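Apart from one protein chain that is not included, each protein chain of the complex appears where it belongs.
We call the chains A and B, going by the order they appear; numbering starts again at 1 in every chain.
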Amino acid sequence: MLSRKIRARRLGAVGTVAIAGLALAGCSGGGGATDDESASGPVELTILIDSTEATVSTMQGLVDAYTAENPDVTIELENRPQGSEGDNVVKTRLQTGDMPDLFWYNSGSLLQALAPEQTLVDLSGESFMDAVTDTFKAGVTAGEGVYGVPVGNAMGGGVLYNKKVYEQLGLEVPTTWADFISNSEAIKAAGIDPIIQSYGADSTWTSQLFVLGDYYNVEAADPGWAEKFTANEAHFADTPSAQLGFDHLQEGFEKGLYNADFGTTTYADALEKLATGTGAQYPMLTFAVSEIQANFPDNLQDVGFFAIPGEDASDVGMTTWLSAALYIPQGGENEAAAKEFLAFVASPEGCDAQTEAVGVTGPYFIDGCDLPADLPPAVQDLQAYFDSGKTFPALEFLSPVKGPSLEQITVAVGSGINTGAEGAALYDDDVLKQAQQLGLEGW
Amino acid sequence: MTTITRPRATTRRRQRARTSTHHQAAYPLWFLLPAIVIFTVLFLVPTMSSFYFSLTRWSLFDIEFIGFENFVTFFTEPSLSRSLTNTLVYAVLTSGAKVVLGMGLGVLLTSQIIGRGYLRNVVFFPVLVSVVGVGITFSVLMNPTEGLINQALALVGISGPAWLTDPTLALISVALVDIWKGVGLATLIYIAGIVSIPQEYVEAARVDGAGGVKAFWYVTVPLLWPATSTVIILSLIGGLRTFDLIWTMTHGGPGFSSDVLASVVFKQYQAGFYGISTAGNVVLFVVVTAIVLPVSRFLSRKEAEL
Partner (left out) sequence: MKTRRYVAGGIAILASLVVFVVPFVFILLTAGKGRAEANQLEFTWPTDWQLWENVVEVWNTRDGMFLTAMINSVILTVASVSGMVVLGAMVGYVLQRRKGWWTPVANVLILAGLIIPPAVVPTIWVMQGLGIYKTLPGLVMIEIAFGLAFTVLLIRAFVANIPRELDEAALIDGAGPLRLFFQVVFPLLRSVIITVVVVQSVFVFNDFQNPLYFLPGNENATVQLTLFNFQSQFNQMRNLLFTDILLITIPPLLMYMFFNRRIVAGLTSGAIKG
């Protein structure tokens, strides 16, 4: 669910909604295709993407750069709706064999719901896949096959913080949860909201970060927890390290570390509080940096980022979110040409085309891709975790199981309605329903 | 068959008409057909089949019979079962308030007071505005810090509550808005009821020495039973099935604290749990029928007694 929100949120940064390109909708199934394996002669590819501004601009940048190099190829972008409606479009078209040559879709648990082994072309044998990082491959792997090529930037789930506030109070980036709490107490004593929570209109998804962003620490304490979780052998309520995310949420509420108006604060309000320094720390995904850049450019330098601290100061690492990817459906006519396009996407030239089109909010999942030098501080902080190798993907990229009500549960815990333990148990119930619905073994 | 006496000529004509086959043909049953088709296909079939679907695990492509598991889930998960109590609280609260306030306003707005026409219009006006519009407006008015309601309360030295974000209060706040929006209709029904009370009854009571309050309690209130039962039934049905206002104002939150049956049905539908969603529909069906039918029978019996 969170990754779905990401798509919606990025568009908010730009402030407009693109419904453009609907006219292209009828043009799928490229008529001028050739059967020629080597793709000599003109080829027309069609790519199904979601209609958010960010996706459209990114893909348009890639397509323009590619067709400039390969004048024989023409590429159409076909738009589909976002959210669950869009998910249904993708599922239905795969099911009916009506999917164009390539399509853009989430990695992780949402991808697993597409039954990739039956519907998608396995790319694991392709040489261009060597450039794709292993982290990303893990999120687009099903069984033996690897199915997607990443588009866009890596994200981190952690805490965005106001560096000015930290400097004024002489605080240091916390390496343990206890440090984080004592920092927060100090900030509270200075009359600033220590931790921003935003459960207002349409923003309840933001409440999930303390839980979802804590997976690095869960993995550190219980290596391989995701597999046990998927197999119904481990649960949030019976694994202390997994329950900690919920407990943290409870602790923040009980110690009064949240902004008083957390119930009505929206995501946009929260970013304003953070950027202007009326709030000091906001658990969030790093893509929010682009929104700060758009709406509070003067404060961009004041915002930094750190991972959600765990128990062990010697093992500080970050939970990462994978970007979306491009996939090839089975049985397409232009498979060879589609793979050539993917080879371009998985190359440094592909990254450059994306950077030029939409900028960067984090590293690429492609080896050899450089980032521009003038990165915002928060993105530099994010990059440092990647450079040190201290990262681990979020649970939703390791397990197909994700309960749909997590955001209501985290709001309940963060508002003091339920304890962390109760929240973890509620979420286990929620997960059970989803796993049964997916027909997973062991549930 | 009507029993009114009528001129002989008409009677004769009528008898002739009846003896011909015209009579039945004048009211052909196929007139019912289009309505029956639409009603059956889009209402009866889904309602009947919901009993089967509620016993399945149902996704976009798969359907698997699982017995009563969905209902077990529904009643054991606190996040779901809570919606049942919330629904009942909401329905009772809104119906009760609409009866009391509607009757009071009805009496007031049929008495000889100044500005009566204006008052009738202004009370009825919220009925016309869309639920979504009302919901959004009151979400803003009920904002705990900047909202007009708490700002006004602050002026008289009261610090107002966090209407929609306090988990113990959210459901009641939405119910208050529901009452605000619906009291106009209840008032209207009472006005019509009061107007149709023969004035002699009230006067007779006066002559017998009953005071204003007494006359109201022993004469007007009983005579208003038809109106009262209409208001109760309408607001019970509306209250038990309520969705729009809850969804616009709280989405069932904070957490699950203001979830009602209809919002749970929607959330489970959104999550793709079609079986559980349909089970929620069946629970709602049972609750509505089990409450509204006996209540309406009781009310009409009472009505007959009076």
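The criterion applied here is as follows: a contact is a pair of C-beta atoms (placed from the backbone, for glycine too) under 8 Å apart; a residue touches a chain by one contact, two chains touch by 3 or more.
This one's a predicted model, so the numbers in the text were calculated from it and none came from an experiment.
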On chain A, the omitted chain is touched by residues 17, 19, 22, 81, 85, 201-202, 266, 268
Even though one chain is not shown, chain B touches it at residues 2, 6, 10, 13-14, 16-17, 22-29, 31-32, 34-35, 38-39, 41-47, 49-50, 53, 58, 108, 111-116, 118-119, 121-133, 136-138, 140-141, 143, 146-148, 151, 180, 188-189, 191-193, 196, 226-227, 230, 234, 237, 240-241, 243-244, 247-248, 262, 265-266, 269, 274, 277-278, 281-282, 284-285, 288-289, 292-293
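The definition used in the following text is that only the chains that are shown with their structure count from here on.
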The answer for chain A against chain B in the complex is residues 84, 88, 91-92, 95, 199, 201, 204, 260-261, 263-264, 404-405, 408-409, 411-413, 415, 417-418, 426, 429-430, 433-434, 436-437, 439
Chain A partner, complex, touching residues on chain B are 57, 59-62, 73, 77-79, 139, 143-145, 162, 164-167, 251-257, 267, 270-273, 276
